[in-house]
Structures are given as structure tokens and as C-alpha cells.
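A protein chain is absent from this complex, but the other protein chains hold their places.
Chain naming follows the written order as A, B and C, and within any one chain the residues start at number 1.
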């Protein structure tokens, strides 16, 4: 039975370790697949790759072991059953062998601490591409899907070279580090070696047209940005409600508190800017006007990987009377995100297998800032996925009949 | 220009007085039509009756003047601008002349206090029907639409006679008061006299098949039950979210506190039962399973007509990790409901004008417990309305071309 | 070094197991003593018994092992570190040997399930007393302190016999089971055998004057009722705020949701009544008037031993303007209660050692419904404790000087 590679950028982070623990636990029958969208009957109608056929690897700039991280998620955060991590020790140690050093420069938490001589961009692309090649060959994988689940990096100022593949190449060859973020470099390396690419973060990744051109050239599917897991998910179901009831949103103030590496990273104003950008895109397109809106993220170490979001929505009803709804969301980001990352791998594998290329707009419902889709209502985005499934299911039926 | 009658059951209540104040204020250009779904561009594509063409009247079992109630909404509840009520004094006094005594027996707050000899059901039907007839003739109205916005009545035990028009008639002729609630009697009187009927409450109304048979017989549109204004509205957008993300809802505990006449009425366990029944129908059909769920309503007089709902939703994410979302909804029920009642009048007028009959399933998104519709996601219900609009718009275009 | 016995009624419950795990963990240096009031410098000025000198035992009507319960608290509820329970296995197994069968009749969850012939009250008193005696002798304990941490029982109707020791004796001898609840029987047995008694629950316990007479007769300290751990604790600091600011509380609506055995037990209306009674006593005496107030408890199994309380407080400010404050309390009852139970043991030991007898009003701050104290502000109750400490500290200093 053929296997596929799942290559995680940020492979030792909370999200990656939770995804790996989960995939292995479900494969061993130790956990149920709740939280996976691809297990819903209406999506599972597609013949998707099994979790037990996924081989994990990836890049990370940290050196703490995956098992160590998984244990911390269990003991410190009480987010993963401790028994599960204990039962999967061997699996986690095995995955660790497939984790290679990431690219350190120009962003990310590890950047400042690293004293080594810096690696030229062009050399890095080659090295990273070789990692993917080696992984595919050694593990005999049908394909390797690259998913960015690393810490958010600061936004990257646009330069004209971003718009074409040639331009991006010149940036890399010229070692123009201010214009090439690590996430962009990873995306480039992945697409250059024929690996479908998914960006679960708000980092640049495959956003520049020049990087996407590489995807089209190699006939690859790709998508992003920024997995939609909590507050923005709520927003994308609540904002349409106000629109559908013709209730004017006067203001929408959102406050997020979280700890963990993610919280620490986002306490850096530049990284936070990337995050807030992708979080803020839902309201105006959904409502048709721009209410007074704000989103903030504050680092509260004691919360660990648990995030609490408080949103206060003030709206005007009939005769201008002001009313409000508030929500308090308490979730563990890694737990919310991990199944979605696995869903995206399965659906990307499916698309690649069928020769689909370019942005996978059917996956819009998974992202805060979905590429090339103007639909911001979660329900409508989910319908895009169902339409995609329906089309494939009926195509297959038709195909069989012939 | 032709006018239509809007005949409100509970015409001196908070909801009715707010709807009347609003319709008159908007007609006079004193307020904007925010909160009216029929003012959304996608719905306004239908040619709907203007608010300025509505003539209000109705039944009530109380004797406090409409103006008095409107002032209380402004001063005590700070829910309606005081200036608006002052500016509309004449309009409100005029409407008061069209408010006739309701039917007092078998439910409602006024029942116990009334010392008069009780009116036989058959006599009541005739009297109520004559009220409608007289209103139509005297005011020269194209039609009279009857909307139940009265206090919730206790549930009515089903009897076999409810299932046929003949059966219902026998109940009325036999003065079988235990089997014929006031809301049923009003609905019967309305449909018998050719008036379309809408039930904005969870009371029995036109629920029995025998009453609906009367609607079909007279080629009338009708619909209900129970306007969806707050907590249940939130539920019907949030529950689908959990379904679409394959997150298991472990429990959903909802607590409502409110004052006012509605709060007082619902502090009566039997009336509350009707309300809770219509509130509780959303979760299971949406999720596909029945989580531990509860809804409670408590009377807190100091809140007046303002309702606060707190819902605690506990759900299992990936690997069974428990997370939660809570929401706090603070709204004025009359303000939330009044524009919907006006929307329903406009859309019912449209349907009747075009000869449509039977349950208006296109209106499902307005109700907690919509007749004959299995769709419980608010977004999907709203789509039913849009589909209806699209069909009519394209039909009209087609018609014009000919 | 002398040791004392801690005899827990409900010794296999969540509270008891958490208290035992905690006392042992701290004694072994595996955990810090956070949450213990007696570790505050201003209280620790008293020379109190060390946790390492406590020997645990008790009664329970269930047969599940203490270790099993402790593991469930760790794994199912994620309320106690799993590593701690593993490290204390031997300690927990040892305590299990000191847990004897409780008295089954007339209340408690176990009552209905038990098919055995029922034990006469008089025989039970003797048997229970012998358990205490045996524990003291076998373990060579300086004293045995009995603490009721069992499930809440339904309220007990007062009868005249409750008022005197003779009366209570007659009830027991006459096997008058309707007038003698298990908690009363346990309290009687404890006091009769010279054991100080503390009631951490709202059950009857030593409330009847006749039972207290027995305490006075044997020169014993005793106290209760109902440990103040969460919502009521908040109430007893917030209600004084409104009083001190002359802000009229219009309404105070509190809603509790919880799972676990406690939640299940309190879903029984009669047991809930006991709980709600002790919860409702704070507001009126503190405010000087009775606002519209309600407290409810709902069973939500998925929460396990975690309780969420939502309180909505509506108040009138200057010129009658209505404002509100809401709080959401999310805590684990056993974790909140366990250290207080240990505090009470230490302070009761101290009092008994010094020959103090009767109700220990200095402990009012630990209870929802403190015996013989009209002070309901938590801060003022805490001052009673500090005054007690100060008196003893200065007495000791004085004593030494002599």
C-alpha cells in the first residue's frame, strides 16, 4: 500500500507534535478521529488517504525532541492525554529522525539566538530541496506534501520581483534576504521539487505571484493562508448573521490572550502584525461596510497553549436601539489546528493525485485569509468544499459507468 | 394607493407597540429601517408593500393604552427613543381605536382576573371574525393579515379532532375549551374570514392540521411558529459550526433571564413549557445526535424587556480534549422581534397577492420552530428565502418580457 | 512525634481523595502548599499540626478504591497531576485500609442501591463509634477529628426532639429514621466518642441543638456548615462592595453547572434544596434588604468535577441608572475544597488541644452558612480568624514571659 510523506515546517512545535500524536494514535486505534473534517460522512465520500499511510518528517530550527514537546502538551498544558504520549513514544522517536534543521535567518524565534555563519539563500533552497528528495526516496513515498505550521513571521514588504518567478529567482540568487522570508524560501523549495504546499500560517509562504508561478509550472496544487481555528472561525459564522438580519454592527472588539511559544512569538509587534492582518479581513467583506473593529493579541504565559478570546459585538437593532453579544472562546490552538492540518494533507493529496493544480479554493473554509476566494461566510465556504466533493463523487460514478 | 390591514393579536403588548411605533416612525421619515430583513437589497428585489401602507389594529385582553405602553418602552426600558414616542402620539391614539377586546379564556395572563361571564367559543369566533370584516370594510383594505404576537399560552394536549377541519369545528361548536386555546381560536377566525395568518409565538395557533385545512380551503398562506430573535438565532448559526468542523458538542446549557410581561408570563411553568419546547428543537437535527442540552428561562423583573442569555457550550476537539465557548446575548426582545413581524407581514402580503397558499416555508429563517421544514441551520434557512426571491424576480422578468 | 487522625465522612469521594493526595504529596515534598489558608504567614503564626502528622481514614458507602478515584481526578478531570497520583499509590492503598462502611439509609446516593437489611440507628451509632475508637487506638493517635465531606443529603424536617440531647437520643433509640439523617448520626457518633466534628457540607450534621449539646458535654469544638469555595465566596466579597458604595442590587441571578458525583447528586431536587439554602443566605444580611435573587444548579455531566458559575448582578446607580456586573467562575470543586478541609483539621486540632469547646466561630470564613455568626462579608469573617490568631499569639508570648 502506497504511503505519502507529510513534511511539516515547524515539525517540533505544538501544532506539529499534536498532529503527529493524533495521526499515530488514530492509526493505532488509540483515539477516535473527532475533529477531522475529512471524517464527516459528506466529505469522507471522497476516497482519501488513510492517516496510517502518512509518514511524517519536517524542518525545525529548535532542537528539543518531539517527544519532549508532546509530553509538555500532556503534562504542562493538560491538552493531550498523558497516556497517549506514553503509548506513542516509539513512534515519536522515529519521526524525530526525519526532522532536519530549518532555515535560520530573517525571522522566527530562533534567528537571534543562532550564532552560526549564515547560509546563502540559494544554498538553502538546494539543501532544503534535497531534504525533501531524500525523504521521498528513502521512505518510498508516492509524494511529499509540505505544510507550514511554524511560528508566524513578520510581514514582508512587497517588491516588484515578487510578481514573477524570474524575479523571485533573482532575489534568491542575489541573496536579497530582506525580500525573501524563510516561509517563502520553504515554499519555493517545496514547489521546485514537485511537492504540493499548504501554508497554515499568516507568513508569506506562497503568497507572491512569482512563487505561485512555480507551482503552476510544476502542475502542483497549493493553498493558504492561516488556519481558521478559533476567534476568526466564530467571526465567520457570526458576522453573516448580522448581515442576514440587517442588524448594523457598530463595533467589534476582539481580545485574545494566550501563552506558549505562539503567544510569546506574537508578543513581538512585527509578528503580531502578520497575524492581525489575516484576522481582520472577515468583517468588511461580509457586512458590506467597515464597522469600528479591533483585534488584539496579548501574551499571558500562564495560559500555555490555551487561548481565551473575548469578543464584544455592539450592534444597532430596530429604531437604532443598541444591543450586544459577547463570546468567550476557550480552546487549545494546537488541538484545534492539528486535525485541520491532517485534513489539508488528505485533500491536497487527493487533488494532486487527480492532477489538479493552482490554488485549491475548495479549501477556503480552512483558512482565515483564503487565496482567491471572496466568500467570507464560513457556511458558504464549507459549501465550496461540499460542491467539490459532489463533483468528484458524481464524476467517479460516471467514470465507473463507462 | 391600496392599503393593507395588519391585525395584531396582543396589540397592546411590547412587541406590537414597538412594531407600530417603528412602522409609523419609518413612514414619517423619523427613523431608518435598520433591522428589517425586507430592506436588504437581495430581499427588497421583490416589490413589497410599503410600511406607510399598513393600517394597524388588533385584539388585546388588556386595557392599558398603546401610547402608555410605548412610553414605558421609552422611559422604563430605555429601549425606544423617547422623542419618537412623543412625535407619534397621534398615530398611536388612532391605532388604539382599532384595538378590540380579545378572547379571554383558557390561558393568557388576563384570564384569571376577568370576572365576566364566559363567552362560548362559537360566539367568540363569530365576534372575532366580524372584527376583521369590519376593519377591512371601514378602512377599505385590500386584505387583513393577522399576526399573533400575544403572550405565550400553555401547550394544548392533542385530541383527534385537531386533525380535521370538521373535528376542529365540532370542538368549537361543542365549546370544548380544554382542546381549543385562544391562539387556535384566533387563527381559526382569521382563516375563516380569508385572512392570512402568521404565528410569531410558540402558542398552538394554526399548528393543528384541522386549522391548516381551513387555510388551504380558503386558499390562504399561513406560517409559524415562534419568532427567532436571540438565543435560538445564535444557536442556529453556532450549532452548524460544530457540525461542519466535526467537533462533538458534549453539552449545551442555556440560561435566559428577562423581566417584563413576557418574563412574568414565562415564570409560569406551563407557559414556559411551550417556549422551551420550541427553543429546544434546533440542536439534535443540526448535529445529528442529541448532546446533553438544557434551556432555562428565569424571571428577573429589574431587566424589564431586556433579555440576557448565557449559553455554555462544551465540546470535544481532537483527541477528546474538551474546550468551550460561551456567549452572552443582551437584547431587547421587542426591538428584535418588531421588525421581523413587519417583514412577515410584507412577505405574507406578497404571497397572498400572488395566490400562494399553505405554509410559507420560504419564511423558515424567521422562526424557532418553522412549519414543514427540516432545515435548522439559519444560513440554509435564509437561502430558502433568497431562492424564493430569485424565483419571483426571474419570473417577473420573464413575465415582463412577454 | 504525635500524630492525629483525620476521619473523613465520604472518604472515597473527590474531595477526600484530593485532600489525601494533597496532604501526602506536600508531606513528601512533591507539591507546594498553595491554597492552604493555614500556610499564610499571618495564620501560620499559630503552631499548627503538620500535614505529615495526619493519618487518614473514614467512612464511605461506595466501594470503589481511593486510588481509582484519584486516578480519575487525574485522567478524566485533568484536575490533579497524573504523576502525583502515580507517585502516591502506596500511600493511597494504605489509607484505603482505614476506610470503613458508612451508614446507609435515609439519604445519599448509595441508599437506594443497597439491598441489605437496614441497620437500626442505635446499632449504627455504636458501630461507627467503635470505628473511631479502634482507629485511635490502633494508630496511636492523639485525637481523631471527624470531617463530613460526603454528598449533600436532603434537608431534614425539624422535630422538637432535635432541641435537646435527650430528645436526639430518644430519636435514635426509637429508630426514628425520618428525623435522623446519616450526617446527624455521624456527628452524634463522633461527638459521643470525644471527636471534634466539622461539617463541610450543607447536610444537617451537628446543626440540631441537641447534637451540639453532646459536643458541649464532652468539651469538644465543632463547626459548619458547607465549605465556601466558589460562587458563594465571590458573593461574599462582591455583595459588601455594593453595600459600601450604596449601590442598590436590583437582582442577583446565579447559575451553576457541574458534573461529577456532586453534580449528579444535586440534580436530585431534594438534595439541591439543602445546597441552595446554604448558598442563599449571604445577600440579604449583607445588603440589609432582599433583592430579587436566585441560584440554580444544573447537572452537566461533561464538566466532570469542574464547575462553571455565571452570576448576573443588576444594580441601580446614581439617578436610578441600571448597570451590571457578571462573573464567570471556572473551578474544580475538589481542588478548591480540599485545602480548606485540611485547614479546618489543623485549626480544629489547635482549638481542641487548647481545650476550646463549642462552635468555632473563628472559622466562619470557611463556610457558606457559618454557625452562630452574623457577619457575612468574607473580609470581616477573615478578620475574625486573624483576631483569633492574634489573641493566641499574644497569649503565648505572655505565657512564655511568665
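A few notes on this one:
Here, a residue touches a chain if its C-beta (ideal position, glycine included) is under 8 Å from a C-beta of that chain, and two chains touch if they have at least 3 such contacts.
Remember, predicted model here, so these are calculated numbers, not experimental data.
Across A:251, A:284 or A:361, the single residue that touches the chain missing here is A:251.
In the complete complex, the residue from C:266, C:282 or C:336 that touches the missing chain is C:336. Note that of C:11, C:25 or C:206, the residue touching the chain absent from this view is C:25. Residue C:325 is the one among C:86, C:178, C:290 or C:325 that touches the chain missing from this view. As for the chain not pictured, it touches chain B at residues 75, 78, 81-83, 328.
Residue-level contact of chain A with the missing chain is found at 250-251, 253, 255, 257, 292, 294, 296, 298, 300-303, 308, 310, 312, 314, 322, 326, 328. Take chain C: the residues that touch the chain left off the picture are 18, 21-22, 25, 31-32, 34-37, 39-40, 79-81, 84, 233-234, 237-238, 240-241, 244-248, 316-321, 323-332, 335-336, 338-339, 365, 377-380, 382.
In the analysis below, only the chains that are shown with their structure count from here on.
Inter-chain centre distance (chain A to chain B, centres taken as mean C-alpha positions): 44 Å. For chain C, residues touching at least two other chains, in rising order: 328.
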